[in-house]
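Missing here is one protein chain; the remaining ones are kept as they sit in the complex.
Order of writing sets the labels: A and B. Residues in every chain begin at 1.
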Amino acid sequence: MEPVLEVNGLRVEYRGDGRTVVGADGVSFSIGSGEIFGLAGESGCGKSTIANAVMRLLKPPADITAGSIRFQGRDVLALDARELRAFRWREIAMVFQSAMNSLNPVLTIGEQIVDIFTTHERMRKRAARERAGELLQLVGIDPGRLKAYPHQLSGGMRQRVVIAMAVALKPRLLIMDEPTTALDVVVQQEIMAQIRDLQRELGFSILFITHDMSLMIELSDRMGVMYGGRIVELADAKDLFAGPLHPYTEALMNAFPPLTGPRQELTGLFDAPRTADSCGFHVGCPEDRSDCSMNIPDLREITPGRWVARSKARSSEGASR
Amino acid sequence: MRLILRNLGFYLLAFWASITLNFVLPRFMPGDPVSRMFAQAQGTMQPDQIAQLRKLFGLDNRPLWEQYVSYVKSVFTGDLGISISRFPTPVSDVIGSQIGWTLLLGGVALVIAAVLGNLLGIVAAWRRGGVLDSAFPPLLIFVGSFPYFWLAMGALYLFGVSLGWFPMRHAYDVGLTPGFNGEFLSNVATHLVLPALTIVLVSIGGWMLGMRNTMIATAAEDYITMAEAKGLSPSRIMFRYAARNALLPSVTNFGMALGFVVGGALLTEVVFAYPGIGYQLLIAVQGLDYPLMQGIFLTITAAVLIANFLVDLVYVRLDPRVRVR
Partner (left out) sequence: MTAIDIATATTPTAPVSIPRRRGLLRQLTDSKKALTGLTLLALFALLALLAPVLAPGDPSFINSTGSQAPSAAHWLGTTAKGQDVLALTLWGARSSLFVGFTVGLVATAVAIVVGLAAAYFGRVVDDALTLVTNIFLLLPGLPLLIILAAFLPPGTSTVILVLVVTGWAGSARVLRAQAKSIRGKDFVAAAVVTGERPLRVMFREILPNMASVVMTTLLGCVIFGIGAQAGLEFLGLGDSSVVSWGTNLYWASNDGALMTGAWWAFVPSGLCIALVAFALALVNYAVDEITNPRLRNRRARRERRG
């Protein structure tokens, strides 16, 4: 079956005064129908850049300089302004990180949901309001709250409103950029359960972005780990969890020690930041740095469906683990 | 609600401050104003006027606090004294006859400048780097750098003297009787053009720049990105999402500017001899008509405070975050 989303060799650059910084480099992954794909990595690794790139929401100074993005076979980067507007929200929708900031403070949430229907489906206001009410019920909010303003709702409710808005047009792909980061753990669980229920009911694919590995492993079918703008490991969630092949993945997982079991010593992620003469990958490098290419290597398929960004010498070693 | 009441209290306090200022100034003035006025009037002052002046300057022998209380009381009952230059007309009558023209001039100019300026600002911000955004602001700042009255003089000279397109003085032709008929109204309109135009030219830059900067800051907000992601049309995003939020500071500015409608048209009125209370204030100063001066000052202050109060009421309607408490 054709993948819902196919990203190939995507490269995003940020052009500043005189220098260019690469936000994402040669990123490739695909998401199938009804699949939940998780993208993990620390802050600044490029996950949000990818998310924004897919919906073409990147603003100057960011620019997509190479690669392709195909949605159900359509070239997303070739859409003109009108096609893009029709495409957005109907095919792909996004749940942003902070619901408080994503909602217009001077409009009621009802008006903001109705906006979607009057724009995309040319509905009359009354019909749109009814649909909006149904949508709120879907996420467990009383439809009477349509008249409320964003600042009158709790954090969890706001996040659920944003999720409801996202599924309004029943898109094929939902991008969720750190949807629970701004919430406390209890609410986090409720939201995650809500997302799972909706996914089961409506059957959309999810591109789930977070830095919280434990959260992602619970939810995802497949996962990708990003570092420094590149994907360093790509595999089924279960396989990844059972045996991470890349030192960074391993380090990321170890950053969340289990609550039960023997005490473990926490290891920091890296000794040194990425500089001109060091990529910061000390964890996986041979002592004599003989194999140092100064760059994160390309993804290499170790076993079918498992990709790791390691140079030839190391990858064979890794596969034998 | 509480916010409005709190502001109301503040406005009353400000009004009280200006009354006190009015009271204090003549009494602590260096030099002797009364003898100055005698010299000006060359001994043609009537006994009533002299008595009134004595009272005004506190030269009658009542204790200070008694003078203060009676002054405050008189202000709140609408008794602002009797004008010296137009003896024996009460100050409040003089003001009443002139204030309409000031409101007309200032009001028309403000509405045009604010509406036009804000629209230009919205468009300029939406098309960053376009002609409107790069060429207009410096141009308008340059035009706004000229003192009001100089531009007025320039307009007077260019359009009035040289080209003779518009009348140069007063609110309507001398000899025309006022009335709500087409002839009179159109006459008023032509007399209004030059003064209003100069005010608009000088102030529009400020509105445009302010709105543009606020829009730019607003456009960077997350809910704008979300609106774009939702696939809403650009014009809907521009107006319902961006401008609606960017308008809030504009409304406050409008309120403040509204207050200055009464006082700010002053210089323009002087150049065009437009018979508003600004013009009147100057005549009063030149004629050393102290009661009238003070009366006009209080009126202008009161107008500013009332305008601000009205704006507060409107702002509460516009910004839901301020409302529910």
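We take it that a residue touches a chain if its C-beta (ideal position, glycine included) is under 8 Å from a C-beta of that chain, and two chains touch if they have at least 3 such contacts.
Since the structure is predicted, the reported quantities are computational estimates derived from the model, not experimental observations.
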item: Sole contact to the chain not displayed, among B:3, B:17 or B:313; value: B:17
item: Of B:91, B:105, B:156 or B:194, the residue in touch with the unshown chain; value: B:156
item: Residue of B:74, B:89 or B:134 touching the missing chain in the full complex; value: B:134
item: Interface with the undisplayed chain - residues on subunit B; value: 10-11, 13-14, 17-18, 21-22, 25-26, 29-31, 33, 127-130, 133-134, 137-138, 141-142, 145-150, 153-154, 156-157, 161-162, 213, 216-217, 220-222, 259-260, 262-264, 266-267, 270-271, 281-282, 285-286, 293-294, 296-297, 300-301, 304-305, 308
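Simple rule for what comes next: only the chains that are shown with their structure count from here on.
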item: Complex contacts: residues of subunit A adjacent to subunit B; value: 55, 57, 84-90, 93-94, 96, 98, 101-107, 115-116, 119-120, 149, 151-152, 165
item: Residues of subunit B touching subunit A in the complex; value: 221-223, 225-233, 236, 240-241, 244-245, 248, 318-321, 324
